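Below: one structure in structure tokens.
With one protein chain removed, the remaining protein chains of the complex are shown where they sit.
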Amino acid sequence: MLSLIKNKFLRIPEKLHILIIAVIVMPLFIGAAIFFSGHFMTSYKIAFITDQAVSIPENEAMRINKMNEAPTASSLAMGEYNAFVETNKNGEFTVTTLNDESDKKAIQTFFETGKLPEINKTEQRGTGTNILGFVLVVALMQGVALTTFYPDDRNNATFKRILTSPAESKQYLAAQGIFTFIGLYVPTFTAIAITKIIFGAEIGFGLGTLAILLVILTSLATAFSLFMASIMNRNISLATSGISIVTCIMAGCFFSFTGDSEVLDVISNILPQKAFMAMSQTVENGASFQEFAGALSYIFLWIIVLGVAGNVVTKRKIKKGVY
Amino acid sequence: MRFLRIVKFDFGNIFKNSTLLISNTVIPLILIGLMGFVTQSFFGNGIMSSYDYYGVSMVILSALLIIMTATNAFMEGRVKQANIRMIYAPIPKFEIYLSKIISTYILGTLAFSSILIIGQYFFYINYGGTNLPYILLIVNMLVLFGSCFGTMMCCLLGDEEKASSISQLPVLLFSAFGGIFFSVYGLGKMVAAISCLSPVRWIMECAFRIIYDNDFALLLPVTFSLLGASIVCIVICQLTFKPEEFTC
């Protein structure tokens, strides 16, 4: 087993490009994402179109540019402005925005009364959970890059050769899993920890809690990549990226959403990422272990099922003479 | 005639690869549907729905990701040897890489044109109505650029795995700073200024201007820039592609 793990590490220099991406570039992206998420502006940028001398109320949540002509509609689409506010002779305001109705009303009220009403948005997700959502997507996509030795060994017949030794396929997969886990865990944890400690970014969790949550997250990504590498023979990276992105969107890793599609709800509730996001939020809210024990067990079940399925598929292939 | 035969052969190889087909046809549609669905609560009943926004941005992202198809068509394990074998035939080397570019481009053009047409007429995504042909043009230019860029990366690095994993970085950077996932203006003036360096941002803006403002000011600059960048990639292919290096 130790020989199998050591063998992967010895081969690292030849796969430097992938490792640089996984170990340096991706953590940089994660760090940058955390940094920028802390700088995301929550204020509205408004184009106020009027040719009259109207006094504009002031509020730090509203950045208002006064102009004579309305900017183009595409500037709303690109997000340059969140809304256009026009006024007529009677002093009535018309708000044009792509944002939802509550935002539209808030802007309207602000212009009419000078006060910004409390917006009862649905419960906001914590910073830590948002960060872990992004990390989960990156880990699921990168896991397969770190598992590349396994399909390589199959293509080069070294996997078959290893099977003629006393080492078994499950030992090989376990060794590959440990390698992938380390390759995902160490740089990710380091990146987040550095962003927190050195740059003082808010990450929503203590380092200890983060370390444990990342173990779960990375285990899931490792099991998934082993599974994908076992069932597929070619285009593993492409297929894994596609599945990861689609399922992560469905599970709400990018955006927290409440939809009205039952089918999508059912599917997304099956996904382990959804359970992870829910658990992460529960932990971030400071809940007790009992409150997320269900989600945790469910994620572990997925890790075990993916791991075992990868092993069974590999064994079946071996039995058929496909190595 | 001979070149057409090579293109046909290369196109057949891509067409037979179900992962490549799915990632250029079904996946973009799923991405539009999903992103549109999960973000619809952020959008009001105004001129643009979440599906309209992600209909444009996800098609641009997917079209740019044709880079992966190009690297795959050129140097994926199973086709690499057969592809490289062509160096033994009495054909100039440009025919080898150019046929990969063209076959990838044909697939991308067919796939993304279909997605835009289906999106507009069956899913009522706003791709500009009568201005749709211009959006088709931009997306096709992007597909051409992606095909050339992916092939160029293969010529430079000589390995599919290296080419596709390294190509993902600029794609990710350009997309993030181009407003594919969220508006860059929300990140402050500095990031908004940086985003001007991202070609994706200009493509997005060009598309939105055509769709929502009937404004074609960016159409020619964007089209010719993509065409120019594609030509640069082809020139680099010609300079760096050394088929003999792949024979051992």
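The letters A and B name the chains in turn, as written, and every chain counts its residues from 1.
Here is the rule we use: contacts are C-beta pairs under 8 Å (C-beta built on N, C-alpha and C of every residue); 3 or more make two chains touch, one makes a residue touch a chain.
Simple rule for what comes next: contacts and distances are computed from a predicted model.
**Q** According to its UniProt record, what is the protein name of the omitted chain, chosen from "FtsW/RodA/SpoVE family cell cycle protein", "ATP synthase subunit b", "sn-glycerol-3-phosphate import ATP-binding protein UgpC" or "ABC transporter ATPase"?
**A** This omitted chain is identified in its UniProt record as "ABC transporter ATPase".
**Q** Based on the whole complex, identify which of A:N68, A:N90 or A:T164 touches the chain you can't see.
**A** A:T164
**Q** Taking the entire complex into account, which one of A:P13, A:G208 or A:G286 touches the absent chain?
**A** A:P13
**Q** For chain A, which residues touch the unseen chain?
**A** That gives, for chain A, the contact residues 3-4, 6-7, 10-11, 13-15, 156-158, 160-168, 318-319, 321, 323.
Note that in this section only the chains that are shown with their structure count from here on.
**Q** With centres defined as the mean C-alpha position, give me the chain A-chain B separation in Å.
**A** 23
**Q** If you look only at chain B, which of its residues touch chain A in the complex?
**A** Touch residues, chain B against chain A: 17, 19-20, 22-23, 27, 30-31, 34-35, 37-48, 53, 68, 72, 76-78, 161-162, 164-166, 168-169, 172, 179, 181-188, 191-192, 204-205, 208-209, 211-213, 215.
**Q** Help me check something: in the complex, which residues belonging to chain A touch chain B?
**A** 17-18, 21, 25, 29, 36, 39-41, 45, 72-74, 76-80, 96-101, 103-104, 122, 145, 148, 155, 234-235, 237-239, 242, 245-246, 249-250, 252, 254-255, 257-259, 261, 264
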